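Only one protein chain is missing from this complex, and each of the others stays in its spot.
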Amino acid sequence: MRITIADIAQLIEGDLIGSGQMEITGCAGLKEAKEGDLSFLANPKYEPLAKESKASVILVPKQVSLTGKVVIRVDHPSLAFSKVINHFQKNAISLISVGIHPTAIIAKDAIIAKDVAIGPYVVVEPKAVIGDGSKIYAHSYIGHGTRLGSNCLLYPSVTLREKISLGNHVIIHSGTVIGSDGYGYVTVDGKHVKIPQIGTVIIEDDVEIGANVTIDRARFDKTIIGEGTKIDNLVHIAHNVSVGKNCLIIAQVGISGSTYIGNHVILAGQVGVVGHLTIGDGAVIAAQSGVSKSIQAGQQVFGSPAQPLREAFKTNAYIQRLDHYVQLIQDLKKRVEELEHKDAKDN
Amino acid sequence: MRITIADIAQLIEGDLIGSGQMEITGCAGLKEAKEGDLSFLANPKYEPLAKESKASVILVPKQVSLTGKVVIRVDHPSLAFSKVINHFQKNAISLISVGIHPTAIIAKDAIIAKDVAIGPYVVVEPKAVIGDGSKIYAHSYIGHGTRLGSNCLLYPSVTLREKISLGNHVIIHSGTVIGSDGYGYVTVDGKHVKIPQIGTVIIEDDVEIGANVTIDRARFDKTIIGEGTKIDNLVHIAHNVSVGKNCLIIAQVGISGSTYIGNHVILAGQVGVVGHLTIGDGAVIAAQSGVSKSIQAGQQVFGSPAQPLREAFKTNAYIQRLDHYVQLIQDLKKRVEELEHKDAKDN
Partner (left out) sequence: MRITIADIAQLIEGDLIGSGQMEITGCAGLKEAKEGDLSFLANPKYEPLAKESKASVILVPKQVSLTGKVVIRVDHPSLAFSKVINHFQKNAISLISVGIHPTAIIAKDAIIAKDVAIGPYVVVEPKAVIGDGSKIYAHSYIGHGTRLGSNCLLYPSVTLREKISLGNHVIIHSGTVIGSDGYGYVTVDGKHVKIPQIGTVIIEDDVEIGANVTIDRARFDKTIIGEGTKIDNLVHIAHNVSVGKNCLIIAQVGISGSTYIGNHVILAGQVGVVGHLTIGDGAVIAAQSGVSKSIQAGQQVFGSPAQPLREAFKTNAYIQRLDHYVQLIQDLKKRVEELEHKDAKDN
C-alpha cells in the first residue's frame, strides 16, 4: 500500500509541480494535514490556508500555483481528492476475502449476489439479500428479509434485525444494532404494556455508522437515515426518527422518537433531542445541548435547554460573572439604604 | 397477521358498535393513535380525549358510547387491550422456531425446558437453566449457572454472564450485557487494585431491556431490576443498584453504584444519578438531569444539579433573562450614582 506523490498524479491524471518521490500516508483537510498527507484546495479563496498547510502535496485548480509547495493541478480538485481517498480506502478494507466462510449459516432462500465476502459464524436469515461486493465480517447477524445494497461493509458483530434495508456503500462498525424494537408502552392500570414495534429502518446510500450504535425500528412505518449521513459511536436513534442527508451525528448523541432532522444538520457530542421536534436543514447543535423545541434551518444552538448560540454565549458569560453581579446588587442595596437614611434625616 | 375490527371484537368477546371490516395494524394510547390503530378508554373522564382520537376502534366500558366512532364495549377495556396487544405480540416474535440449532453449544448439565428455541452459535454454559418457551436468537451467550424463566426472549448477541437470574417474560435486545463486573477498585500506593465483583444480577418478571445496555453484577449481593420495569437503549446500571417495579428508564441514562430506585419512577433520557442515593416511588427526573441528592416520593426534578421542577423552570426563566437583569442592575447603578452625586452637591 506504498503510494508516492507521483503515483497519485498518475491516478488522477494531473500535472505534478515539484518532486513526486515522497510517500503519501494519508489524507486530510488543509488545516488538519500533517507531513505525509495529501490535501486539496477547492476554492481559490482558501489559498492562504493552503500556503500554511503542512500537507506534503495539495491538489489545486489548473490556474493555481503555490510557491514552494508540491501541488498537482487538476480540473476538479475535490473530485480528484475523493478519487484518491477511495483508492486508499479500497486497500484498507481488503482484510476479508471474497467468498463465504464454511461456518457462515446462509438460509436457503437468502440471495447472495456476486463478489460478496462473508466471514466466519455470520448468520444470514431467510429472504435476506446481500448485494454485489458487500463484505460482512465474523459474528454479524442479518435478519429475516433484511436487504443490503452493493458494496456494504459490516465489521464484526453487527446485528441487523429483520426487514431492515441498507442502500449501497453503507459502512457499519462493530457492536451496532439496527432494528431493535422502539421503546413504546401503554400504561394500563400502572403496568407498562408493550406496543408492538412492527415498522422498519431504512439506511440510505453512503451512510457510515460507528460502533455500539442503536437505531430502533419504527412502531409502524420507518426510521430513516438519509444518504451520506455519518454517525459516530454510541449514538441512540429512537423509533420513527427521520434523519436527513449528509448530517454529522457525533458520539453519544440521543434522538428521541419521531423527531425529524433535516439535511446537513450537525449534532455534536452528547446532545439530546426530545421527541416529535423538527430540526431544520443546516442547523448546528453544540455539544451536550438539550434540545426541547424545534430548531429553524441554519440556526446554531447551545445549552440545556438549548438557546441560539449568541444568546447562549452571553448567558454563559453572565453566569460565570454572577459573583460580580451579586456583589454589585449588594453594594447598590447598601448605597440605596444610605440614601434612604439620609433622605429620612433630611425630611 | 391480518386482523380486522370484527376479529378483535370476537377475540375479547365484546359488543361491536359500528363496522368491523377495517384492518387493524397496531395499538396505541388515545393521543398517539393514528388511523388503523386500536386504542382504549379505561376511565370515562377521558371521553373528550377518546372523541378526538384518530384510532380506528376504541375499547370502551359497557356504559360508554362515542357518537360517530367505532367502539367495542367490554367489561374491562384495559385488560381487553392488553389481551389484543399480546395477540399481536405473539405473532411478531415467531421468526425463530422451537428447537435447538445444531450449532448451538449446550453444556451437558445445562437444563433446557420444553418449547425452547435456541438459534445458531448460541453458547449455553454448564448449570444454566432455560425455562419453558424461552427463545434465544443467534450469537447469544448464557453464562455458567445463569437461569432464564419461562417465555423469555433474547435477541441476537445478548451476553448474560455467570449466575444471573431472569424471571419470566423478560425481553432483552441485542448487544446488551448483563452481569459484567461492577467498577470497583481500592487505590493502593497510587495504583487501582480491582475489588472482586462476585455478586449477581436479578431481573424480575416482565422486564424489557433495550439494545447495548450494560447492567453490572453486584460486588457481593445483587443488582436488581424490579418486575415490569422497561429500560431503553444504551443505559448503564452500576453494581448493587436496586431498581423498583414498573419504572421507565429512557435511553442513555446512567445510574451509579448502590443507588436505590423505588417503584413507578421515570428517568428520562441521558439522566445521571450519583451513587448511594434513594429515589422515592413515583419520582420523575426530566431529561439530562444530574441527580446528586436523594429524591422524595412523587417529586419531579430537572436540571444539573437537579431542582424541583417548578423551581428549575423558574431558574431557567431567570437564566434566559439574565441579559435583562444585568441591564437593570447597570441602570440602577447609574441612577444611584446620580442620586449620590446630587446628594453630595445638596449637602
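As written, the chains take the letters A and B, and residue 1 is the first residue of each chain.
Throughout what follows, contacts are C-beta pairs under 8 Å (C-beta built on N, C-alpha and C of every residue); 3 or more make two chains touch, one makes a residue touch a chain.
Quantities reported herein were computed from a predicted structural model and do not represent experimental measurements.
Asks: Of the residues A:50, A:225 or A:250, which one touches the chain left out of the display?
Replies: A:250
Asks: Identify the residue among B:79, B:100 or B:198 that touches the chain left out of the display.
Replies: In the full complex, the listed residue that touches the missing chain is B:198.
Asks: Which one, B:95, B:113, B:297 or B:329, makes contact with the chain that was left out?
Replies: B:329
Asks: Could you please point out the subunit B residues that touch the chain left off the display?
Replies: On the side of subunit B, residues 105, 121, 123, 125, 139, 141, 143-144, 157, 159, 161-162, 175-177, 180-181, 183, 185-186, 188-196, 198, 212-214, 216, 219-220, 234, 236, 238, 252, 254, 256, 270, 272, 274, 290, 292, 304-305, 307, 311, 314-315, 318-319, 325, 328-329, 332, 335-336, 339, 342 touch the unshown chain.
Asks: Residues on subunit A that touch the omitted chain in the whole complex?
Replies: Spelled out for subunit A, the touching residues are 25-29, 34, 36, 40, 42, 78-79, 81-82, 85, 88-89, 92, 95, 103, 119-121, 137-139, 155-157, 171, 173-175, 206, 208, 210-212, 228, 230, 232-234, 246, 248, 250-252, 264, 269-270, 287-288, 304, 316, 319-320, 322-323, 325-326, 329, 332-333, 336, 339-340, 343, 347.
The definition used in the following text is that only the chains that are shown with their structure count from here on.
Asks: Please tell me the distance, in whole Å, between the geometric centres of subunit A and subunit B computed from their C-alpha atoms.
Replies: Once rounded, the distance between the two centres reads 27 Å.
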